[in-house]
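Since the structure comes first, as structure tokens, the remarks are kept for the end.
With one protein chain withheld, the remaining protein chains of the complex are depicted in position.
Up next is chain A:
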Amino acid sequence: MGAAHPNEIRIEPGVAEAVSRLTVMPQRRYGIWVGTALALLVAFLIIRAFASNPAFAWPTVVSYLLHPSVMRGLGNTLMLTAVIMILAIVVGTVIAIMRVSPSPVLRAFAGLYVWFFRGVPALIQLIFWFNLSLLVREVSLTIPFVGTLFSVRTNDFMTPFFSAVVALSLCEAGYMAEIIRAGIKSVPSGQAEAASALGMPYRMILKRITLPQAMRFVLPPTGNEAINLLKMTSLVTFIAVDDLFYSAQSIYARTFETIPLLIVVAFWYLAVVSIMSVGQHFLERHFGRSDTRRDAVTMRFLRNIISLRGISR
């Protein structure tokens, strides 16, 4: 027995030497070199085209980059995005809670909402709300036996900006509702059950247990939605809201500097999207903190440095 199962395996000196003589030869990846060369070539051609084609008119682009009406348009675009996103999150949360409620009536209503507002194209909803006065001439609150408390002509309050906010909020809320519902469903049912057993009522469980945990699932797609929404707000150009795209359009309609102004618009959209992506990263880290071990980020950072050192050695 002792001979068959020795506590230590002895390595003969000759074997140890043979093992230490071995070297690993990395696999040769010719494809990567060919691919890199091709990509560099394409990049060079594109840059040359951009630089040499006078139609891009780079000096014109630069001169309009901080133009007052472009700035005002950018401000309106940002405000529209912020206001619509906040309203969409509020309405979407309510719809999502209705979709998971025990009442079949509420569930059906919420289902219909999502079906309609996600199903009809945003542009059509936008133009519909803008033209609401064709359908409803005036909005009034009348109480039987008391009389009309107030009455407003639809055209007076359905300004382009207001109809843009209403239309895109309701539309975006349909998408947010689905995201939040999926987030709520992703929280294990045991969490709500444990809260119930501790005597917490349904609303408190939603507010304190389910929704905060759903946040972790909801945030990444919400960031995407906000970025999509930022770009979707360019649709309001159709109803003459003075957003980034509309202000550029009104300039090139006059000066025929179409391409330079489109580049200005693209530049600002890209800039804002980039900032939003960074913000999203930090928000996700904040809400995922119970998920990772303490200082996990620092640890990963340190580990990366160490492994880099290992490679360079």
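The definition used in the following text is that a residue touches a chain if its C-beta (ideal position, glycine included) is under 8 Å from a C-beta of that chain, and two chains touch if they have at least 3 such contacts; residues count from 1.
As a working rule, contacts and distances are computed from a predicted model.
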item: Undisplayed chain, where the name is taken from the UniProt record, one of "FAD-binding oxidoreductase", "NADPH-dependent 2,4-dienoyl-CoA reductase/sulfur reductase-like enzyme", "ABC transporter related protein" or "Sarcosine oxidase subunit beta"; value: "ABC transporter related protein"
item: Residue of A:M204, A:A240 or A:A253 in touch with the missing chain, whole complex considered; value: A:M204
item: Full-complex contact with the absent chain, from A:T36, A:Q191 or A:S277; value: A:Q191
item: Where the missing chain touches chain A, by residue; value: 188, 190-191, 193-202, 204, 208-209, 212-213, 216, 290-291, 293-294
